[in-house]
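Removed: one protein chain of the complex. Kept in place: all other protein chains.
Right, chain A next:
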Amino acid sequence: MRPILLAGHERALTQIKFNSDGDLLFSVSKDKIVCAWWSANGERLGTYNGHQGAIWTVDVSPNTVLLATGSADNTVRLWNVKTGECVKVWDFPTAVKRVEFSPDGSRLLAVTEKRMGFLGTIAVLDISYGENLENQADEPSLRITCTESKATVAGWSYMGKYIIAGHEDGSVSQYDEKTGEQLENVQVHEFDHQINDIQFSQDRTHFITASKDKSAKLMSTRNLAILKTYPADTPLNSATITPKKDYVILGGGQAAMDVTTTSARQGKFEARFYHKVFEDEIGRVRGHFGPLNTVDVHPAGTAYASGGEDGYVRVHHFDKPYFDFMYEVEREQLRK
């Protein structure tokens, strides 16, 4: 496979996201610009300009009408995907580290940083898709405050029933989406090893966490049971579950501050592929010059993209061997 290199950013990538049809790819980086790309050929559709600080997170509504971004300038901005105009700005007391639309697109959660005396919170904003997109609620409909350890990442469960959050101390918690009450909290990763990413399967019944403790875990959304563990040899920044084939893709590498003291090969700047069920590592894809900060997979499972500390996004369209690979038991099953 020939990766498509997207060089639209001048600084480290922070998050990339395919839309629900997989034809568009959105990328945000620390250089204050949001880029939209056609995933098929790497053509840039446009940029969304307006943020005043590093952008930490991006998400696109399921109908690809609105785009939400969270930034270190303490705002969440809502953009019209088609025109690139900013339709709404919400101000927060601290930086926003993660935004995510609910599966039906009617709500948006925003994870805010713990800083300057403010505790980390998860705010839920109601989103409307009327004729006038600027017509949005000003105040969050729900605010969850994380008193113990701040939330670093969060996402919605199936049907938006729960909010799942990963914490700085390596624990994962489950909140009720209506009351904001914490239903469960499980210490899944080593204590004090931050969870850097949570990504859900397509049906949102399970999700994968990527942690600084060099492992990724597949967990059940309903009861936060650990289903699978994928050990790696490097701190992980991102993990995703591939549809169509039962794989997971992990991205990581030496922390950015240690990079200059390690060679590219030792730095382990590779995307790692594991089999989702058998937990075996089945291959790696190299190419980045820095740690992988974010990986995302095409919703049809035909491509994946990775964004690195080196400022590049690499879009890989899988070719035949990827789809052909099967375990002996799987082949056996197919024959029956």
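Convention: contacts are C-beta pairs under 8 Å (C-beta built on N, C-alpha and C of every residue); 3 or more make two chains touch, one makes a residue touch a chain; residues count from 1.
One rule holds in what follows: contacts and distances are computed from a predicted model.
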item: Chain not displayed: protein name in its UniProt record ("Ribosomal RNA-processing protein 43", "DNA replication complex GINS protein PSF2", "Eukaryotic translation initiation factor 3 subunit G" or "Exosome complex component RRP45"); value: "Eukaryotic translation initiation factor 3 subunit G"
item: Listed residues A:Leu45, A:Leu119 or A:Ile226, member touching the removed chain; value: A:Leu45
item: Listed residues A:Asp126, A:Glu184 or A:Glu281, member touching the removed chain; value: A:Glu281
item: Absent-chain interface as seen on chain A, which is shown; value: 1-8, 21, 23-24, 33, 37, 41-49, 63-64, 82-84, 247, 273, 280-287, 314, 316, 318-319, 321-322, 325, 327
